[in-house]
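Complex shown without one protein chain; remaining protein chains in place.
As written, the chains take the letters A, B, C, D, E, F, G, H, I, J and K, and residue 1 is the first residue of each chain.
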């Protein structure tokens, strides 16, 4: 099983950005833990602040991975192009959010990506990624 | 660890109601599987079509359970009273949905319950319950 | 032919509640007349002010009746759960309203139930029930 | 008893237009059946695609008929002028729709005509006309 | 000075239609009075319930009259086509309404025609026409 | 003078639920104080989390009490059925809220019940009930 | 016949303010012409930029004048208080606007005052005042 | 205890303005009764139709009174400035309305002042002022 | 190949109406050029200001032509009936606009007709018709 | 260079009102500092809580000052009349706000005044006035 | 004549992405056909999933090409920046869409780019590009 985690804009700041919302662990540290915990999963990670780079990666992932875990950050709420990329590939995509987006500003309640994702997991902190991974393992 | 699953209106019809959306397994059958899979969790189940009965149960659960998994069905989108019940107890509540509610009618995109839940899991079919359970197990 | 009339909240007050809108005949009196007029129809009647009880009854009716005539009263405009119950059974349901709901407050113009009902009849006073019954008799 | 059925735009296409929504019987065939079934009613029929012609006919009908059955088609949702015509005559008017308009596009959920009609019947196919006729016969 | 009064849908019913709103004088009677009161004005009158006929008349009036007094009735609120006709001719048009449209249903508060008319006069009963005429006489 | 206080959903949690909003006194304790303070008023109390039970109680109260003090909790903002029950009885009803609902989430600013209540009192903590009672005593 | 013209905020700038919208004649000059043209009318004039002063004047006018011609300027679109003042007196009030407000910014299309005025005259330049005056003279 | 009643625009007309809504007693008469009924309260009264004067008075009251009872009339629905004045002083302010504002035009359902007031009392006629006074007396 | 061009309201004024938007060539002149340029196409032309006449023509065209080029003018934005006529025939219809409707008033941005047309061409001046014709020729 | 600072409602409370938003320095103290810092500018100051007085002052300033710095306080969001006053004079006006209004309640995000001001400066505390002054000095 | 086709996000997937909407021909194959069909046009092609790269290309094209054919894909509905780029160059731009965007999700009905394009062509499949090209050839 080959799974790709894609993180969108500002998630490279995890651990330093607004720790009261996002916690103080870096994603690299978390990713290492996750790989340790799931040694049988071939787990990759990609982050970019560029909407286009995220789209390019999704296209590429469509031919290689069994599943994609996507935290599109701020593009979740504004990017039709990213949503079209999810719809344009056959690999199932699970949407994750670290914070409970439904408890924050109103513009974060709408996701262009959700309707074409296999499922959505929101609000469990970094643990949202583990749950998403488990959704692929069954 | 003591966990309660609460299912709201029409979820007693699972297995017969709109199988193209909700699948053809009854919840009782699924619940038995779930208990088997997690033998160390003290797992209970409650279903009602009555908003008031769901509120009563949440109040009661607040003193007994370590966590609640809540699929409020149609009340998700219309019940301030149920959301107030979730806010009124200390036990953490995880919101689950079988279908991907963000891909259905617009009135299903809004949840009164989400903002005061620990997290939301939507769209994985009955597997949403397992993921919610795993969120409590860490 | 077995037909069930289900009346929702406050319809037990018929004859005393706002007679300028709903008339001054009790539903029991009207129901007796209706049974007299259609001796060959096996006609039952259920009323409740409890949303959950109406849902329970619809589930039960789904296995027994050839048709349901539903006046959901105030729940018409607010209950996704009741609408899901109508969608969850195979028996056809006809929506009726005593008053012309489109001539009243704006929040009464929208019905969650209408889109999944066989048809809607609104505004003919108690005669709306007779017309709904005739729609099943063909 | 003298009753006039008025059909608005595109209802002359009945039987050929979108048969999955409107069925495959022409209105002329249906009208003949209806006259046969109600031999004691003096039943007339008028169809036009012209909003103005429908208004003219309503004015004229106001002096001649005991009741009007009006399917205003697409003008239902857009014509204040037609609604004013209904309000301007003393003959009671019943609004009918072949399809369940509340289950179709959002712009078909609003009717300018409903608030000033005696009642509304929607969704029973061509049988909506028979039910409307029965509402006048009591 | 040549002035044309154009009345739109249902204004042929004046005197009989909803007299509590529109009064009980026919427009013909009023028009005769108006001609008597302004003997030096060459005053014509046209009424139609047909949107297209009103547009045709406006096109024609554009070459003949010094001014048009237009009561577009229900088309006021719904007809872009009529407004485009007003914009398409060089003769100045004054919009009149018998009732105070801003005190009635919300959909009567918006006029497609107002922005391209020389002015608007609303609410003076039939006297609105006299004031409109006086606006041309200076 | 016979007055009934009706409390809706989650008000049974008073004293433990969100004390920063609702205070830390139970309603039972407050009710005892209120009875002491107004020994000449025949004061009863009813609480339910069930919308239907609240409606049933209102119907019953309509024949017995001189006044009803209603805190409908979360149903205030969502229940047409409860509002119809208030409109359906002759006993005057006063709406109360413990918190200042206009200073909270936007969905709490609208009340279906207010328009058909004798008056509304909001924001005085438990003292809102005393003021409501005084409104009946004059 | 005693008539009062009340002009609201910024109308003291007439003749210098945005002449492409409002023309280049001062209101004093126009008022003198108007008095000359209607020697038999007892015509007064009041202008203030203060909402409160306009309300005070309307209260006072209610006992003295047969009619008020009110151009409330910017307060037209924002002042419930001024509209309540018009509703609170018995003297009929006619609303006038120099520019065609329906052809300007969207926020100028709504008038709080219109629904409780005898009539509205908009768009004829300063001639709007003369037409308003003529509406009182019959 | 020193309490100030502040009445906003048009409340000087009480007793003559729309008596079917506001009753036929002048506020002066009512104020005398209130002083008689509460001889131990140092009760003052201020009325103005000027938004600015109401703000000035609130600023001044902030240093002198233990409480303010504010009926802001039409400014309730439109004045951010008045609401800022309430927020800018430390004296608690109670909002009152004579009529049940939630049963009137939609624009009267929103209050800029409510969110920053201690509480709101609406709909009890002049008795709303007594209840507000009692809220300060405890 | 038999193609019909249908022009809606006010397009008979082309060449004289608002030439800064629509140009100064009459449609007859343009139509002659178009026929010259495409001698192998059997090209017809129909114009009416009557919504009903446009609907009648579309019905008729449905049996005769291989394609329809429709500029519905102002009816584009307001006519459900015309859109239903397009949906009711089998001949493919291409929507054209002379001006770029998306750069004009907001109400011109929505087209009832677009969703059921084969395609939309907007903004190329009269050349929009040639492009529409070329879409049929392939 | 002659510059006038105009402060609107509640800005006289600066230093005492909500210091967590507006700071604890009085405007008089700040104004003295500003005059010291810019000895070559002829700097005046006016404050009023009266919308009308602000309008009067703007009219007067139009003939005397080279520039106006306007903090309209709560009137920013509600006053068309004040905006019309700004539009009605030739002196350029710069809009300032002490707090970052775009980070506060939604109703503070809209300014009637901004579109007709030379520029807007918001959020720099009292330093917003200095920046506005510098915009005139170049 | 030098023409550039610019394709936005996900259009590199043409031929594999949702073929029921976009067809099964790759754009490269189509582009080769188009070049063959128009041998006298100097036709170039650029695709990127990066909003910034599309803007850079538009800037560059402004100095080199006689026309641009732009299918901005998902950025059509969300990118003010791209629309500003179109407005910032002098080369005319034609907007094309393969699918009929007005028949799809509501968020695809609005285009930021349309108002500043020479014209819009939507719904003809890949043939939309040929028609756009023909619009430049005249």
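Here is the rule we use: a contact is a pair of C-beta atoms (placed from the backbone, for glycine too) under 8 Å apart; a residue touches a chain by one contact, two chains touch by 3 or more.
Just so we're clear, the structure is a prediction, and the values are computed from it rather than from any experiment.
Undergrad: Which chains here would be touched by the one that got left out?
TA: Among the chains that are shown, those touched by the missing chain are A, J, K.
Undergrad: Any idea which of K:13, K:34 or K:55 touches the chain not displayed?
TA: Residue touching the absent chain, from the options given: K:55.
Undergrad: For a quick check of understanding: of K:29, K:64 or K:81, which residue touches the chain that isn't displayed?
TA: That would be K:81, which touches the missing chain.
Undergrad: Over the whole complex, note the residues of chain K touching the chain we left out.
TA: Residues 50-53, 55-56, 59, 78-85, 87-89, 112 of chain K touch the chain absent from view.
Undergrad: For chain J, which residues lie in contact with the unshown chain of the complex?
TA: Those residues of chain J that touch the unshown chain are 100, 102-103, 109-111, 114-124, 127-128, 130-131, 134-135, 138.
Undergrad: Kindly note down the residues of chain A that lie in touch with the hidden chain.
TA: 8-10, 12-13, 16-18, 48-53, 73-75, 77-78, 107-108
Just so it is clear, only the chains that are shown with their structure count from here on.
Undergrad: Just the number, please: Cα centre separation of chain E and chain H in whole Å.
TA: The computed centroid separation for chain E versus chain H comes out at 46 Å.
Undergrad: Compute the distance, rounded to whole Å, between the mean C-alpha positions of chain C and chain G.
TA: Going by mean C-alpha positions, chain C sits 54 Å from chain G.
Undergrad: At least two other chains touched by the same residue of chain A: list those residues.
TA: In chain A, no residue touches two or more other chains.
Undergrad: Report the complete set of touching chain pairs.
TA: Applying the touch rule to all chain pairs gives A-B, A-K, B-C, B-F, C-D, C-F, D-E, D-I, E-G, E-I, F-H, G-H, G-J, H-J, I-K.
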